[in-house]
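Note that one protein chain of the assembly has been removed; the remaining protein chains are unaltered in position.
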Amino acid sequence: MNTFLSAKNLKFSYINNMEEPPVKTEVLHGISLDIKKGEFVAVLGHNGSGKSTLAKCFNAINTADEGEVFSCGYDASKEENLLPIRQRVGMVFQNPDNQIVATIVEEDVAFALENMGVEPEEIRRRVDEALKTVDMYEYREHAPHKLSGGQKQRVAIAGIIAMKPECVLLDEPTAMLDPKGRAEVMKTVKMLNEEMGVTIVLITHYMDEAAQAERIVVVDSGNIVMDDVPKKIFSQVEKMKSLGLDVPQVTELIWGLRQEGYDLPEDIITEDECFEALLGLLKPDVKE
Amino acid sequence: MLKDITIGQFFPGHSIIHRLDPRVKLILTIAFIVMLFMAGSFYGLAVGMAFVLLSFALSGIPFRMMLKSLRPIMPILIFTAVLNIFFIKTGDVWFHWRFITITQNGVVSAVFIIIRIVGLIVGSSLLTYTTSPIQLTDAIERLFAPIKPLRRPVHDLAMMMTIALRFIPTLIEETDKIMAAQKARGADMESGNLVKKARALVPIFVPLIVSSFKRAMELALAMECRCYHGGEGRTRMKQMKTSLRDYASLALTAVFIAGVVFADKLGPKVF
Partner (left out) sequence: MAVIKCENLTYVYGEGTPFRKVAVDNVSLEIDEGELVGVIGHTGSGKSTLIQHFNGLLKPTSGSVCIDGERLWDDKKRLRDIRFKVGLVFQYPEYQLFEETVYKDIAFGPKNMGLDEEEIDRRIMETIRMVGLDKSLLEKSPFELSGGQKRRVAIAGVMAMEPKVLILDEPASGLDPKGRDMILGQIREYHKEKKNTVMLVSHSMEDVAKNATKILVMNKSKVFCYDETAAVFHRASELEQMGLSTPQITRVFNRLRAAGIPVEDDVYTVDYGKKLLLKMLRDDRI
């Protein structure tokens, strides 16, 4: 079995101690999910659906109330597995400002390795390598607060990949970035997956980003409601809209034409596919 | 406005002073302060000042930066001078009018103390000008590392310093943003008396505190995800190495300390 992350009947609740008596709110209601090594999975769901909570169960930030979670073979409920799991399953967050610890780029990238007790020469080597991977090597001596959002986020990713994790969880890494920064981060994420074989779990609100994944998991009020390849997910336009989600514009257009009775493939999710399909539909008429 | 504040001003460079081991630099600065307080005569003081001026020249930091570091302490210098000149009444009287008496001893000790304070400020600014705040906290952490009971608190303190330095620019930027947002909602921060002005800060500070808490929580989470578990078993990427130049500078400083003692024997004692 090459299952890398697995959850079985996972239940998780937040406890609000501010109230008297403490209020317990169940956020995940028995989730079962297997993610294979090397997969690129996008997780969709509206705010408050429980998708971040789920991701945090996989690197042992959250501990399941019920059910079991295994990350790269380690039982996430065991205290002694915390550090091995976190070295193998890295996590990148939304706000790049709030995950950079040091005042110099390269010292921040070194942070995790220093915590792990890696030898200084080895840290130096891995920091340089990680910075080159995310294309930030020339900024290694800069102060993080002077970088753009996309650059900061790539520094944060470098800080994670320096640990040489087998999996990276990204919790809306592009939500606070401009289009340029988003493109930079997505390019880096795809490269990690395709060239370095890192398993990617990407939480996002951007449908065009999700369309680049191999598989999409849709979470709604603490349950997995859809789990399939992007084409199959986005072709269900009405269901996606009812879940408060979107589909790519091209999918919506083709779906609209299909509703009017035109014979077009239902699984169009990229610009290229849409162009080809429309050309096929229109060109014969034009040629006459 | 707020962006103009620079904390722990550091001028990156590659001079011999910049390249000294930060731990050594810290020790040298302490040695220099000791030198200043050991000096009891103008001769001794001159040797001490020669030491700091030489170091300053070696650092390649523009001379005007030294003057700039003195500007904020001007009031203290003037206050000290006035105190000494008017309240020391021993020695030859140089000037007398009603209750004002200025004596030779008063003037001499005023000049002496001013030189001493100037030396103190120039010396410690040289340390912060040539050492990044991070190097400085690291140096403190490592100097204390051999003392076991102090290791943990010093590590925690150094970590806190690092994070504080990292977030100062972020929070300054955020303060500017919140101020602009509240001004856009008609907040009046300029007019009114002190009480009104203080109250006008509430719309700035509440959001700032709320967001700082949020940042702290998120940062803690991100640090945990990167395997942070305190100072135990931590290594560092940048090793601090003492080299020949560090030993040479320590030796030179020792010579200067001896010089202060020797020079003091030659000149008349002020203190």
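Which chain is which? They are A and B, in the order written, and residues in each are numbered from 1.
Here, a contact is a pair of C-beta atoms (placed from the backbone, for glycine too) under 8 Å apart; a residue touches a chain by one contact, two chains touch by 3 or more.
The model shown is predicted, which means the values in this text are computed figures rather than measured ones.
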Neighbouring shown chains of the undisplayed chain, as defined at the top: A, B
Touching the absent chain when the full complex is considered, from B:Val202, B:Ala220 or B:Ala251: B:Val202
Candidates A:Leu83, A:Ala143 or A:Met176 - the one touching the absent chain: A:Met176
For chain B, the residues touching the chain missing from this view: 174, 177-178, 180-188, 202-203, 206-207, 210-211
Chain A residues touching the omitted chain (full complex): 46-48, 94, 148-149, 172, 175-176, 178-181, 205, 207-208, 244-246, 248-250, 252-253, 256-257, 260, 262, 271, 274-275, 278-279, 281-283, 285-286
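FYI, only the chains that are shown with their structure count from here on.
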Mean-CA-position distance for chain B and chain A (Å): 45
Touching residues (chain side chain A, partner chain B) in the complex: 59, 61, 83, 86-87, 90-91, 93, 95, 97-104, 106-107, 110-120, 123-124, 127, 143-145, 156, 159-160, 163
Complex interface listing, chain B residues touching chain A: 132-134, 162-163, 165-166, 169-170, 173, 214-215, 218-219, 221-229, 233-239
